[in-house]
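Other chains of the complex are left out, but the ones given are in their true place.
As written, the chain order gives the labels A and B, with residue 1 at the start of each chain.
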Amino acid sequence: MNREELLTKYKDPIKVLDYGHVILVDVMGDDFAIEDAARISYQRGTRKTSDTRGLLRYLLRHRHTTPFECCSLKVGVKLPIFVERQWARHRTAKWNELSGRYSELPEEVYLPDRDQVCFQDKKNKQGRAEAFNEADADRCRMEMREETKGAFALYRSFIAQGMAKETARIHLPFGTYTEKIWTQDLHNLLHFSKLRLDAHAQYEIRVYAEAIASILKAWVPLTWEAFEDFQLYAHTFSRQEMISLRSALQDIVGSAGKATVCARFNTEGLSAREIDAFFEALGLAEDP
Amino acid sequence: MNREELLTKYKDPIKVLDYGHVILVDVMGDDFAIEDAARISYQRGTRKTSDTRGLLRYLLRHRHTTPFECCSLKVGVKLPIFVERQWARHRTAKWNELSGRYSELPEEVYLPDRDQVCFQDKKNKQGRAEAFNEADADRCRMEMREETKGAFALYRSFIAQGMAKETARIHLPFGTYTEKIWTQDLHNLLHFSKLRLDAHAQYEIRVYAEAIASILKAWVPLTWEAFEDFQLYAHTFSRQEMISLRSALQDIVGSAGKATVCARFNTEGLSAREIDAFFEALGLAEDP
């Protein structure tokens, strides 16, 4: 999908949470621009015939990440301030945000849906577990709403008395919405996606990451597919785990024979090179 | 002052605002380390006899900023969240911050002093003007305190009901204190100081910038002096302003004579090179 088609497809904001959204503003580059950037490095050393998909997969598999930096996405985002605080940790991005020193903030405060009022997870110290029962959830939501309504009433009273906006806002809630224009290169967008699509990311940022992922998928489908295969759904085993895995397989090979064991691996979807690398990693490479 | 002396001098936190502080944790490098970094570039091309102060002043005057990047400061900072949000725009720093997803937040909320409850500045849209009268200020402060007390009471009630901490905090106020460990190189510390010591910076971040400036002054006194002279208290005239200034001086020279005009300039504190550059910039250079 080229730039114009993409901008047309996403001309309407993607709604997120109760007042939030992600709006596509602009993009630079696409899957083929990444290939162009990579080819400048390998030019006379690579066959021109290898296809774009294969090259992009090769790049991501081997973590040659610089060519992905030559593409950029610009979005407008409206989001609760506590979500923005997590987002702002992605320091390689460029952004401008609404300033509460200049502008009076409208009364738009995030209120979790009923099924998002949950118990603290006991095991995952930063996570949430099962939802409250409906009655309790609704009571809590009403209390939250009352609390934030009161905070905004006081804010408006301060503004009406002529208080400086930068001071009048001090008691406003973390859940107040803000807006920003956010520009990020594709390499760092993938890193953002990996961290914020993760099950351990807070629900309220995950839904924004999903909105952005839907744009990425349409914009750079080959990159996204490679990202899912080699990063998002990939799994890293530690040195000790690899030793254990290889020795267990060696052991099984000892009793069942290497051919029998290898035959159990369905290698559909792997290229010939990938199969070689896979069996070598498992200690099942063919004898030379 | 070497590292040990500095760590001793600043072994106690510098108090800032009502609950905040800046604690010196560590430094790397000093004025002489900057000279060493600069000398690697110019080594065989510069006289070894030029002194450290002269070299540092030369570097800052000509914006050769990379040698200042080889020094680093690490501080612990406790600060209101709305201040942290301004601070986080300095994206070249490295930091870790207390997470409200993991930890229950203590009831520590910034309340402005009486003389900091001010009217909105009409001219400077992001600033504050004169203070409220005492009675109004105190009434507003009491209302703020009541509001934030209520918010924390509800927070604790949510926690007591077992609500996930990441959700229970949504209605807490921007003025709630957080903590972080923040590491920044000296070049970017000077940039931070330039922006956050400025009269237009919000009072509540300016007082932190002042605390950090006091450490910098003790740690790298020669750098700080040069920074004050060539950046903090320097003034930049635009192309048009320079044209206007030069033509006005030319005009005055026309009636009074160049010697008379030049004699009016007190050049104390400027090196011979700086005097030449100064008169040249003003269009008053000696005729060749």
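Going forward, contacts are C-beta pairs under 8 Å (C-beta built on N, C-alpha and C of every residue); 3 or more make two chains touch, one makes a residue touch a chain.
Predicted model only: the values in this text are computed from it and were never measured.
Enquirer: If you can see 2 copies, how many does the complete assembly in this structure contain?
Expert: Taking the entire complex into account, the copy number is 4.
The working rule: only the chains that are shown with their structure count from here on.
Enquirer: Counting in whole Å, what is the centre-to-centre distance of chain A and chain B, each centre being its mean C-alpha position?
Expert: 34
Enquirer: In the complex formed with chain B, which residues of chain A make contact?
Expert: Residues 80-82, 84-85, 88, 91-92, 99-102, 109-110, 112, 116-121, 125-129, 132, 136, 140, 143-144, 147-148, 150-151, 154, 157-158, 161-167, 169-176, 202.
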